[in-house]
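What follows is a short report on a single structure.
The complex appears here minus one protein chain, its other protein chains still in place.
Let's look at subunit A:
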Amino acid sequence: MELRVIEKLLEKYFNAETTIAEEKDLKLYFSSPDVVPHLEQYRPLFGYFSQQEEQKFDKTLPLKTKRHYGRWMSVAASVVLLGGLLTFYNTQPAEEDLGTYDDPEVAFRETQKALQMLSTNVNIGMGSVHQVGKEYEKTTKQIIKEKRKEHHVEQKSKE
């Protein structure tokens, strides 16, 4: 290509006014062995650009995994949930059925026995609750005393 054309193109190139085709011409010119000396300094520029086009990405892509895993997880979760609900509803009625008495008098006696048992157990429980209450009061008093002592000591040390 004529030298004057190349010089014109170069000027346009640095003003970002060249087309893709014109830029290809420039690359072609600077890849040839007979570049004129005063344009020699631009050779590495276009050489570098051409060389850079060669770089390739050739790593494999981890495709497909994420989506399907998620889908199967949701299926598994719903199966577990369904199974759980089924066993829950199946065992529930069995616990409710505690048996009945036919004779009202026997039923009355059994009820009394049950209530008696309940009240004695409640009394036992109340006794220990009282004891806990006393212990609680004792310890709070002790804690308050100690706090006061600490407070005194701090104030003295400040003075």
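Side notes on the structure shown:
By definition in this document, a residue touches a chain if its C-beta (ideal position, glycine included) is under 8 Å from a C-beta of that chain, and two chains touch if they have at least 3 such contacts; residues count from 1.
The rule is simple: contacts and distances are computed from a predicted model.
The complex includes a chain that is not drawn, and of the options "Electron transfer flavoprotein alpha subunit apoprotein", "Fe-S cluster assembly ATP-binding protein", "Branched-chain amino acid ABC transporter permease" or "RNA polymerase sigma factor" the UniProt name matching it is "RNA polymerase sigma factor". Contact between subunit A and the absent chain runs through residues 13-17, 20, 23-24, 41-45, 47-49, 51-53, 55-57, 59, 61-64, 66-67.
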